[in-house]
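So, chain A:
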Amino acid sequence: MSPADTIATAILLPLVGAVFIALCGRWPNVRESVTLFTASALAIVVWSLTPLIMAGDRPELVVAQLFGGLSLAFKVEPLGMLFAALAATLWIVNSVYSIGYMRGNNEKNQTRFYVCFAIALSAALGVAFAGNLVTLFLSYEILTLSTFPLVAHKGDAATVRSARVYLGILLGTSIALFLPAIIWTYSVAGTLDFEPGGILSGKLAGPAVGLLLALYVFGIGKAAMMPVHRWLPAAMVAPTPVSALLHAVAVVKAGVFTLTKVIIYVFGVDFLFAEPSAEWLLYAAAFTIIAASVVALRQQNLKRMLAYSTIGQLSYVILAAAILTPLSEVGAAIHIVAHAFGKITLFFAAGAIYTASKKTELHQLRGIGARMPWTMAAFTIGALSMIGVPPTGGFVSKWFILAGAFQSDNYVAIFTIILSTVLNAAYFLPIIFMAWFSTEAPGGKAHGEAPWPAVLALCVTALATLAFFFFNQPVLELESQLVGRIK
Partner candidate 1 sequence: MMTVVFGIFLLTLLVITAVAIVKEENLFTSVMLTGIFSLLMAANFFILDAADVALTEAAIGAGISTVLLLGALALTPRFERKGRTGRWLALFVVSLTTLVVMYATFEKPRLGDPNAPVHQHVAPWYLEQTPLLIDIPNVVTAVLGSYRAYDTLGEVIVVLTAGIGVLFVLGLPGAVGDRKREDLATGRTYLSHHLVPQVVGRLLIPFILLFAFYVQFHGEYGPGGGFQAGAIFAAAIILYALIEGEREALTVITPRMLMWMMSGGALLYGGVGIVTMLLGGNFLEYSVLAANPVTGQQLGIIVIELGVGITVAGVLLAIFHAFAARGR
Partner candidate 2 sequence: MFLAASVAILVTMVLALARALMGPSVYDRVLAVNMLGTKTVLFLAVVAFLYERPDFLDLALAYALINFIGVLAVLQFFENRHSGDASKEPEKPKAGEA
Partner candidate 3 sequence: MSLVQQLPALQVAVPLLTAPLVILLRGPALAWAAASAASAMAFAIAIALTATVLSQGAISYDMGGWPAPYGITLNIDALSALVLLLVTGASAVTLLCGRASLGQAMDPGRQHLFFAAWLIVLAGLSGIAITGDAFNVFVFMEISSLATYVLIAAGSDRRALTATFKYLIMGTIGATFYLIGVGLVYMMTGTLNFADMEVRIADVTDHRPILVAAGFITVGLALKAAVFPLHIWLPGAYTYAPHMVTAFLAACSTKVAIYILLRFDFLVFQGNFDVHAVRFVTFLAPLALLGILVGSAVAMVQGHLKRLLAFSSVAQVGYILLGASFASAAGLTASIAHMFNHALAKGALFLAVAAIATRVAGLRLDDIAGIARRMPFTAAAMALAGASLVGIPGTAGFVSKWLLLQAAFEQGAFGIMSAVVVVASSLAAVYYVWRIVEAMYFGTPASGETATADSAVAEAPWPLLAGLWLVALSNIYFGLVPSLPITLSETAAIELLRNMP
Partner candidate 4 sequence: MELLGLYNYWVFAVLLMVGFYAVIARPNMIKKLLGLSIFQAAVFLLYITMDKVEGGTAPIIQKGVVDAIYSNPLPQVLILTAIVVGISTTALGLALVVRIYEAYGTIEEDETQQLDMQQSDSHK
């Protein structure tokens, strides 16, 4: 199989899987086996690409020539490879968890759930491997559309209303801002291919750069920069595996990934660094981090709190990218991974708590550590990773971002990171304390752990969070190619 075939396989596999899942809808066991099988196969296919990328190869696949020199094409580079590998790997874990969660809660329309999930994965891989902005935009929109049924899964009026906010913001920003930005780029640069060093350099100057950047930043609604972040809390109505998909596996990651890619491959780091009108991004990201953390501090609902935490963490990636130093770019890439493991653990834990006890609010969590020790242990690890405490993955990425900020003496970034770490600690630590050391309120229903697949999944991700602290060498190696290119 040539590398181009591998790319095609990676994108088509989930789609084929979706068809089979739909066909097997009547037999839940077969259906879920297909899901698991597809997920595993996908992971193998995607991982098989890594040696090539590590070796500096950049395989390409041109699907169709559109018009005016545009094409539908895929091209794998380190950043995309990382994102693809992450999404493919987490899909397996997430599928295991989904089986536990969906069965545990007797959800309806499970077939639709698995089908849409597979389509979303295909779209995520499309985003990851996209070789130009058109392909990326296409995949981005499919991702949005395919996740809508997932968010609206419950189907009651309130859920559909929230899901409408989700869709409206994501689709609206992408059409109103992202697409014009792409077309603007095309009319200026004459191409939309992702090129190391950017395609806009020297073709645009002055405030126009800042404006175009703003179109991208707010057009890519999935990156959840304030004020286009509202879809993320709205999407909390979704079942937990979907939240995990949104927050860790695909959706928000696709957002920050796209943004990073735009900064590196469309604008070019050097070009942006030299352009004063692009500086606002740093401040905007810093603002989002702090504001989101403050809002998270005031939440009472566990999942909403996690959602605001995500908004803050995403802006870490944007902040890191906006620092525009080699180290910080690597930090941005690593943070995508680190946050993914940490946040998926947290959501799995939240879902497990809901499945076992139907508890959703923070104050209900008193003493729950005793009843669900595995879950809460994993939760603790995830939370520590969010704060950035060693030995968790969160520490690694924060380290790189800070190092990058010091490299360019960027005190705004340094201050923001420190302050937000404090805030993160301020909203996570009380929960951990409450869960382990408080006594349960009287009259609570007796319950144990969630179904075993769910627990298994969250333990695996928690372990991965820890492991990332120790074994991050391959990722670093991969992403340092990014730096090598931009240097």
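The rule is short, and it goes like this: a residue touches a chain if its C-beta (ideal position, glycine included) is under 8 Å from a C-beta of that chain, and two chains touch if they have at least 3 such contacts; residues count from 1.
A word on the picks: all candidates are chains of the complex that A comes from, given by their letters.
Computed from a prediction, not measured in an experiment: that's the story for all the values here.
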Touching candidate - 1, 2, 3 or 4 - for chain A as found in this complex: 3
Candidate 3 partner contacts - residues on chain A that touch it in the complex: 63-68, 72, 134, 137-138, 141-142, 145, 149, 152, 155, 160, 164, 167-168, 171-172, 175-176, 179-180, 183-184, 186-187
